[in-house]
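Of the protein chains in this complex, one is absent; all others appear in place.
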Amino acid sequence: MSAVSVKHLYVTLSSRNEAASIITDLSFNIASGKILGMVGESGCGKSTLALALCGLLPARTSLIEGSIKIGEEELVGMSPRKLRLIRGSKVAYIPQDPMAALNPTITIGAQLMEAPREHLNLSRKDSKKLALELLDLVQLPSSEKFLRKYPHELSGGMRQRIMIAIAMSCKPILIVADEPTTALDVTVQAEILRLFRKITSESGTAVIFVSHDLGVVSQISDEIAVIYAGEIVEYGSRKDVTHNPLHPYTYGLLSSVPELNDQDARWMAMPFIGGKPPDVYERPTGCRFAPRCSFRGIDDCESTHSELIELAPNHWARTKHPIKNNLIDLPRDLNQSYVEHSDANQSILRVSNLVKIYGAGALAHKAVDDVSLEISKGTTFGLIGESGSGKSSLASCILQLNGSYLGDITFEGKDISQGSTKDLRELRRRMQVVFQDSHNSMNSKMTIGKLIGEPLEIFGSDTPDQIEVRVKERLHAVGLNSQIMDRYPRQCSGGELQRACIARALILNPSLLICDEAVASLDVSNKAQILNLLREIQAVEGLTILFISHDFATINAVSDKIGVMKNGKMVEQGEPAEILLRPQHWYTKQLVASVPQLERVN
Amino acid sequence: QAASAAKAKPKSTAKAVPNVPQRPVTVAMAVDPVSLNPLEQRVTDTYSELRNIYDPLIDSDGKSKKLTPILAKSWKFIDPKTLQLTLRSGVKFSNGAAFTADDVVYTVKALLGKLPESKPALAAYLYPTLTDAVAVNATTVNLITSSPTPRLPIILPQLLIIPNNSLGAGSTLTTTPVGTGAYKFVSYTPQKELVLTAKSDYFLGKVLIPKVTFKTIPDVTSRLFSFSTGEVDLIYGLLPSQIRSLGGNPFVKVVSKPSTRMAAIWLDTLNVPALKKLKVRQALNYAIDRQGITKGLFQGQATPTNALAPTFFDPLDNKLKPYTYDPAKAKSLLKKAGFADGFDMTIMVPQARYILGVEAATAVASQLQAIGVNATIQEVSFADFAAKTAVRDIPEAFFGSYGSSGPDPLLLYNAVVRTGVGFSWYNNPTLDALLDKAQSAADEAVYSKALIDAEGIIYSQAPFIFLYANNITWGLDKRLAFKPNPIQVINLFKAKWIS
Amino acid sequence: MDFKKRGEMSDLIKTQAESSPLKSHGLRLYIARRLLQSLFVFFIVVTVIFVISRMAADPVATLLPPGATPIDRENLRQSLGLDKSLIDQYVIYLNNLIHGDFGISTLYNVPVLPLVLNRCVPTFALALFAILWASVLAIFLGVLASLRPGSIFDRILGGIVSIAQGTASFWLAVVLLYIFSVKFRIFPVTGNSEGLKSFVLPGISLGLAPFVAILRLTRSSMIETLKTGYIRNANSRGLKTTRVVINHAMRNIAEPILSYAGILFGGLASGAVITETIFAWPGIGQLSMQGISLGDYALVQAVTMLASLTVILLNLIVDLINLKLNPVAREKVKQYGKL
Partner (left out) sequence: MENFNSAMTEANISIKRRTRRRIISLWIGLSILFLFIVASILTFFLHKGAYEGNLMKTFLPPQWQSGGSNGHFLGTDELGRDLLSRIFYGIRESLLIGPISVILASILGLTFGLLSGYRGGWLDSLLMRITDGILSIPILLLAISVIGVIGASTLTLIVVLAISQWMSFVRLIRAEVIQLRQKQFILASRAIGANDWRIMFKHLLPHLIPSALVLATLSLPNVILLAAGLDFLGIGSTPPKPTLGGMISGGLKYLVNAPWMAIAPGLALMFLVVGINMVAESVREKLEQSA
C-alpha cells in the first residue's frame, strides 16, 4: 500500500476579489521510503501543493477538494484541531530557507524537542535523548553542547540538516520538502541530497521533493512528477521521465539543463522554452502548454484539454502526441552559433595582487586575498566560487565601488586605483555592471524608460528626445518592446527586467561589463535566453565580460577562461575544458563533482 | 493704641462649649508653604500656615487700623525713627526656651541680613525703612527706621518671631519650625501636608482644635471635590460657580467676605499717547459694565468699585460719584479726545493667579471693543507677568489685583501710583506731594486729609480702569466655628467644633 | 558522485572554529561604549537645556521678586555669571552640574537637586503602578487581537483604543474623579495616603496613554512576528497556538516593546505633571507644575534633566536586556564590541 495517496486534488485560493484555482485534478501515490520529485517552472503551483499536503493553507482563504490520504488519515475536510495533531507527527514540512525557518532566539535543542514533546508526550529527558539521536541521524555532532547552540551559529547546510532532523523527529509518514536546497551552495546541496536519500531508505519515510531544477530532482527521486500550470503533465519513474520524456514540456525542461561535458557549449545557443507559464486567471482552455509548444497545431490540442494518459507502463503524460524516443538526442539550434571575437591577446583589465580587507584591527576580515587575473579584450572571464568567497567584493573593487583596497587594477592601460573624480566619471562610462536581483537593482519608483535613460542624463548632453531614441534602440537590442518604457519595475517579469538592466548597463557603450550573478535568480528558460543575448551582444559589439556565478554549467556556457575562488583566494584559473576535465585543486574537484547532472542516454 | 491682653483672653475661652468633642481640622491649600522659615516667604498662603506656629509682635484684623497686642504688650514711638515695644513675659517657644527681646533682635537682624554671612531675607522688602533692632532689656526692644515711619506698627503683623540663634550653620528651623504660636510643628511632607498639634500651654489661652493638617491640593476642581466629599473641613478661594454646587450640601457652610484685593486695569499713561489723555482714560472707565461683570461673571460675589482701596479701609472718601456704565458717553469722550476711531490696546493678564482674572479681563476687552477701542488680551503665566512688570516691559495695559500689605490706603498708593515706583505707570507731582505729606504725618487729621485728597485725584485722573473688589469665598464644615479674615489668614487658634 | 569526506567536514569545522577575535572582552567593550554614548547624550540634553535657559530675553527678571531693585538685579546677574560671555557661562554651568549644583529654587530658596530627589519616590510608585496595569493588560489584549486581525474582537478593541487615544488624560482624570470620588465616594479625591485605593484613579489616568501605545505596538509587532518563517514553521510542526505564541512569538516581541520603555517613561513623566496636579499627588510632576506656574525655572530644569537622565539610563538597561534576549545580537556584540 502506498504511504501517501492524493486523488483528484483541487486547490482554490482567493485573493482580492477573485478565486484562483491553483491546482486542478492532481493525483499521485508515493510508497514509503520513496522520493517523489515534483518539478516545474516558477508559478506552476508547487508550493501551493506542498502547503496543501501539510494542511498549512489558511483555512479562511483556501478551498481544498479531492482526497489527500496520509497513511490512514484523510486530510481533506479534517477539523483544524485534528489537522494540527497530524502536522509534525504524520506529515512534516521542510521549507526553502532554513535561516528564516528557525527561531533565532531559541536554541536548536529546544526547537528540536518541541514537536516530540507536543506529539509524543515525551519527558524532557527522553526528548533530549531523542534530540541527540536526531543530530546523529543528520550527521551533526550529537553533543549537549551542540544542542545549546543558536541557529545563527550554524552554517546554511547545518541549518538545513537541523530542519531535516526536526522533520524526522516524530518519524512522519511523509516529508514535504519545498526547494530545500535552492538556497545552498552546490557542494552543500550535494551533501543534503545524499542525506535525504540515506534517511528515506533507512526510515521508510516518504518524501515529496519540490524543485524547479530537473537536474537536482533527477539525482534524488525515485519517481518524478512534472507539474505545469497546476496540473501534472508527466508522471513516471525517474528513468522513464528523464530518458523517455513524453510531454513536450518535459522535453523542453530536459533540454534546457546544460551539460557540463559539452565542449561546444561556449559556441552554441542554449535551448529554452519560450514564454512563461500562464497566469492562474488566464489558463488556456485546451492544453495549457499549447501556447509555448513547438508541436502545437498538429491537432485540436489548442482547444481540447487532454487527460493524463498512461502511455507506457507506469508512465503517464497529458498528451495525445508523445515525443518519439529518437528525438531525445538534444537538438541545438546551430543557426545561432557565435563567432569568436578576434583581439584575444589584447588585455583590457589586469588585476594584480588585489587584497580587500573589511573592518580593522582584530576585526579585520580578508574578503579578497591576493587575487590576480587578466582579461583579454572581447572575451569572457568566468568567476566561480561558493557564497562568501569574495566574488562580489572583487567585482566591486574593480568597479571602484568598494572603498580602498590593496593591489593594482589596470583598465584599458590605465591604473585606475588612483583616479581623480573626473577619471572615476570616465571609468563609469567604460565599465558597467549587472546585478543578480533585477528587482532590487532597479529603483521601483521610476519607469523603465527613465531608468535606462538615466546614465545618458548623467553623462550626456542629449535632449530628452534623443535620449528616448537611444533608449528605444537599446531596448530593441535586448529584445524588448519599447512599450515597456512606461512601466514600473514591479509590472515586469524577472526576465524582462534583467534585459532592461542589461540595456541600462549597455546604453553608454562600455567596453567592460561585469555580470554579478546576473542570471542566478532566473528560471531555466529565462536564464538561457539572457545568456544567449549576452553572447550575441558580445559577438556584435566586442564587449568584454567578467561573468560571476556559482553555477558551473552557466559559467561553462559563457566563459573563455574560468577562475575558481575559495575563501577570498583564486585557487585555480584556466580554460573551461581544462578545469572541467582536469581540476587540480581539491576544491575545484569537489565543485565539479557536485554539479547535479542528468544521466543522459547516449 | 495699646490694648490689654487680659481683655482678649477671657473673651475667647468664655464661649467655649466644653462638652463638644474637639476633632482635628484639615485645611485645603493651593500650594505648599514656600518655606518653613517665616522670614523666607512672601506668600499669603505660607504666612497663613506659619501664623499658627509663630506669633507676631502685634496682630491686625486685616481691615481696620485696630491692632492687637500679641508678643508685644504695648508700643510707642520714643522718637520719629524709633518704635519701642514692651514684650510679654512668661512666653515660651515650643522647644521650652523663654521668649525675650533677644529673639526679636535676632529676628530683625536675620530679616535684614545683618547676621554674619547672611543676606536680606525674602520678606525684607516689606520693611523698606527698617534698619535695626536693639534690645533695651529682656522685655523691651527698639525698632529703628531710617526715616520717620509712623505707620510701622501696621505692617508688623507680617513679622513672625523666630527664636534667637535659630538660623545659621546646623539650623533645623527650616525643617522643624520652633515658634511661640498656638500649634506645634509635627511633620511636613512637601506637596502633601503640613501637620500641627495644639500646644498645651499657649499663652493666649487654651487651644481647642487638637490637630491641624494643611493639605496641598493644587487643582481648583480637585480642591472643591475633596471639600464636598469631606476630605477637608476648610477651604477658601472657591469660584463663584462652585458656591452654587455646594448649595445643596447640608454639611457645609459657605462664607463670602470682601477681600482687600482690588481688581483694576493698569494703564500705561507714561508711554501710550492715547492713554496720556485724561478724556480717553475716563472714556475707558465709562465703557465698563461693572454690574455685568460682578453679577454675570462673579454671580454677585464681587462689588463694583471706583477706588483702589477696599471700602472698609480708613481713611477713605465714600462720597465719590462712581463711573457709571455709559458707552455713549464713553464714545463721545473718545471723540473729543481725538480718538473717534479708537486705538490699539493690549491688556496683559496673568493666568491662574486671580480668581476669574482672565475671564474678567476678557469681558473688559470685549466691552472696550464695543466703544471702538481695539482691545485684545494677552495671557501670560504669573511668572512672566511678574517678570515683565518688574522690568516694566508691558503692553498698553495690564490687569492686576493688588492687595495691600496692611489695612492702610497709603501702603497701597505708595506701591501703585507714586511716580517711579515698581507698580506705577503714572506720573503726578501733586499726588506724590500728598503722599509724602501723609507718609510722615504723625498727626492723624493731616494724614486723613492728605489721603482723601489723594483718593480724589486718583479717581478723577483715572490712571486705571477701576473694576471690582471680589469676595473671597470660604467653605467650611457647618459644625466648625471659624471666622474667616479678609486678608485670608487662617489662624485656627480660636476655631472650635461646636457640634 | 564521489565526495571527499574531507571537504564536507572542513565546512563543519570551519563554522564552528570561526571563533571571534574579541570574544572575551567584546561585551565589556560594548558596555563601555554604550556608557560613553549615554554620557554624551546626557551632555547634549544638558546643553539643550542650557540653550533654552539662555533664550530668555532677561533670565534675571524671572528669578527675582516683584519688589526687586535694579541693584538686586545686577547682583543676581553677576552671581549667575550672566555678565560673562556665553561660553564662560556655559563652562560655569557645566562645572556646577558636575558638582551636583543644579541651581537654587527661587520658590523654595533651597538647592533644587535634593528638593527634587526627595520627591521622586511617590512619582516612581505611581508610574510603576500605571505601567504595570497598562502593560499587562495591553500585552494580553494586544496578543489576543493579533491572533485574528480583523476579527470582531480585534475591531471592537481597535475602536476602544482609538477612543482611548482621543481621550485627553486630563479630561478623563477629572471626569473619573467626579464619578468615582464625588458621586460614589469609592476612591479618595487626592493624595497618596490611602494605600492602593489612592493609586487607582491617578493610575488609570496616567496609564491610559501607555496602555494605548503598548497595545498598538504589541498588536502590530505580533502580527509581523506571526508572519515570519519560523512561526509558520512552528505551525507546520503542529504546535498549539498558545505554545507558539508563548515560546516563539513573545520572545520576539519583547525587544520592540522593551525598546519602547524609554519613550514610555518620558511619556509618563509628561503625564505625571498633569495627573499629579489634578490628584494632588506629592511627586515631582506636581513640583514641576508648581515651578512652571510660579516661574521657578531652575526647578523645572532640574526635573527635566533628571527625567531625561532616567530615560537615558533606561534605554541603556533595555539595550543590555535585549542583548540577553537576542542571541544574534549578543554574539555580534561579543565579536565586534558593537551592534
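In order of appearance the chains are A, B and C, and numbering begins at 1 in each one.
One rule holds in what follows: a residue touches a chain if its C-beta (ideal position, glycine included) is under 8 Å from a C-beta of that chain, and two chains touch if they have at least 3 such contacts.
Owing to the predicted nature of the structure, the values given are computational and were not obtained by experimental measurement.
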Chain not shown, its touching partners among those shown: A, B, C
Residue of C:Met250, C:Ile263 or C:Leu339 touching the missing chain in the full complex: C:Ile263
Candidates A:Ala312, A:Leu401, A:Val540 or A:Leu581 - the one touching the absent chain: A:Leu401
Absent-chain contact - pick from B:Gln301, B:Gln378 or B:Asn485: B:Gln378
Residue among B:Leu122, B:Leu234, B:Ala274 or B:Ile293 that touches the chain left out of view: B:Ile293
Touch with the omitted chain, as defined above, among A:Ser376, A:Gln432 or A:Gln498: A:Gln432
Subunit B, residues in touch with the chain not shown (by the definition above): 220-221, 224, 228, 239, 241-242, 244-245, 289, 292-293, 295-297, 299, 351-352, 356, 358-359, 362-363, 365-366, 369, 376-381, 383-384
Residues belonging to subunit C that touch the chain removed from view: 37, 40-42, 44-45, 48-49, 52-53, 55-56, 150, 155, 158, 162-163, 165-168, 170-171, 174-175, 178, 182, 262-263, 266-267, 269-271, 273-274, 288-289, 292, 295, 297, 300-301, 303-304, 307-309, 311-312, 315
Residues belonging to subunit A that touch the chain removed from view: 10, 12, 14-19, 60-63, 65, 396, 399, 401, 425, 428-429, 432-433, 435-437, 440-446, 454-455, 458-459, 501, 504-505, 508
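As a working rule, only the chains that are shown with their structure count from here on.
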Computed distance of Cα centres, subunit B from subunit A, in Å: 89
Gap in Å, rounded to a whole number, between the CA centres of subunit C and subunit A: 48
Residues of subunit C engaged with two or more neighbouring chains: none
Multi-chain contact residues (two or more partners), subunit A: none
Footprint of subunit C on subunit A - complex, ascending: 54, 56, 84-89, 92-93, 95, 97, 100-106, 110, 114-115, 118-119, 140-141, 150, 152-155, 157-158, 166, 187-188, 190-191, 194, 359, 362-363, 586-587, 589-590, 593-594
Sites on subunit C touched by subunit A in the complex: 1-4, 6-8, 11-12, 14-15, 21-22, 228-240, 243, 247-248, 251-252, 325-328, 331, 335-336
Residues of subunit C that touch subunit B when the two form their complex: 57-58, 61-62, 64-68, 107-110, 115, 118-119, 174, 177-178, 181-182, 185, 188-193, 277-283, 286-287, 289-290, 292-296
